[in-house]
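Shown here: the complex without one of its protein chains, the others still in place.
Now for subunit A:
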Amino acid sequence: MSDKLELQRPLQASAIQVTELPKLDLDSYIANYDGQSRLDRLVCIATSSQLPVSKEALRLALAEAKKGKDVDRYLEISQYAVDNDKDASTDVEWATKTRELVNRETQKLEHELKGYKNNLIKESIRMGNEDLGHHYYSIGDNNNAYKAYMRMREFCTTPKHLVDMSLRLVLVGAAQENWMAVQTSLYKIQALQLKPEDKAKIDPVINPIAGLANMASGNYPTAADRFLNADPAYIALDTTQKPSAGVGSGLGISFQRQLITPNDVAVYGALCALATLNREELQRRILDNADFRTFLELEPHLRRVVAYFIGGKYTQALEILEGYRADYLFDVFLQKHVDPLYATIRRKAICAYVAPFSRLSLSSMATAFPVFSPSESRIPPTTKTIPATDTLTDGSIQTELVSLISSGQLSGFRIDAVHGELVALAKDDRRLTHEKALKVASETERALRLKLYRVNMMAAGFEVKAGKASMGEGQGSGIATRSNRGRGGADTGTMI
């Protein structure tokens, strides 16, 4: 029996470890989520720190896992709990019992499906596969779940069926973190011709999920675009109704609870937008956008951040963001993206901050952009940095500025390393244009000249031929002898 309980992949502590106390209240936070998402989020919090909140999350996760049928998952979590806490223990009896139950269930469903296949009734086969998919999904076997749902395709008879199937694929894809598959499924749903009642239910779901998929793949600009176009109907939309209840019925999945809550839309959307849009776009697409503001009201501090950012109060904006860093690091989807997003926002803020100045001191910049947390120093410099001097106390801001300037993001500025100042360059666009024109012209000239040469050589019948006066074809020693003529021209006009 012991081999039965062996772990495939033991749960490991997350690479990102939070040391600061988060603002979130675990109970009310986790109450927003259901199903696998709830468990995933608990596990994420549990493995991301040694704080009391993680211990609590671990306890909740164990209880949550026991409610389900995913035995492997339970064993992983309990193993992690045992490793980290002497008092914890694994409920082997429950695990064995549930596993038997699950196996019986699997066999039963497979058997049923076989029966349906023999009867060749399309609808039955579709539902058989769907049931099997649900079952696999509930026991955490996402691969088989995905396969089962995929098998439904050829038995779908209405667009609605296709939608149901695709949405299931989205959910499983997200659980597998296979974001390409998620996006493909979403595209397929959008391409379908649907009844208006159905469309009204499905459309609001698309943008938040597409945003999530893009963000998780690191494609922040598209993610921002998707989130900002989210329909506020998503907040109140009830899609939990059984899909089989006929025309206009629900989707059977509550994405707001099982994947991404309206609060998440606000957080992810605001962060991606801050990192990728300029101030004018932020104003237009966030503050002047009634739709997204509805989401943003759920996370009022982010509305303040955006407002501060647009108003040029970068210090305050960054301060608030830093305050929520720990919270965001506990988010299962956001965790990996907090640092790059924060770094981009900070860089953008610095560039926007210095733009109007012709000269400003580095110490004032260091005050305006204090280095908040140790993780800030983990940001890899974008390009090779020139070693900073130790003559300056605020070396860190200087290093940051050096990397900004050399990566071209702050190209109009130079550092005065002696007086500790950032100096704007006088720009001469006219001259730059002239110089560019000259450069292009000389490149053209070079290309033309070489073409001319080649044409001439061809026309005159000159080309390198394999043989004595050449090399190649693997003949390393076949180096040619130069023509016998002396270099001084000592010969009087002999022909070759």
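By our rule, a contact is a pair of C-beta atoms (placed from the backbone, for glycine too) under 8 Å apart; a residue touches a chain by one contact, two chains touch by 3 or more; residues count from 1.
Everything that follows uses one rule, which is that contacts and distances are computed from a predicted model.
Between the listed names "COP9 signalosome complex subunit 3", "Checkpoint protein", "Alpha-1,3-glucosyltransferase" or "ER membrane protein complex subunit 2", the UniProt record for the complex's undisplayed chain reads "COP9 signalosome complex subunit 3". Listed for subunit A, the residues touching the missing chain in the whole complex are 384, 386-387, 389, 391, 402, 405-406, 414-419, 421, 423, 426, 430-431, 434-435, 437-438, 441-442, 444-466, 469-473, 476, 479-483, 487-490, 492-493, 495-496.
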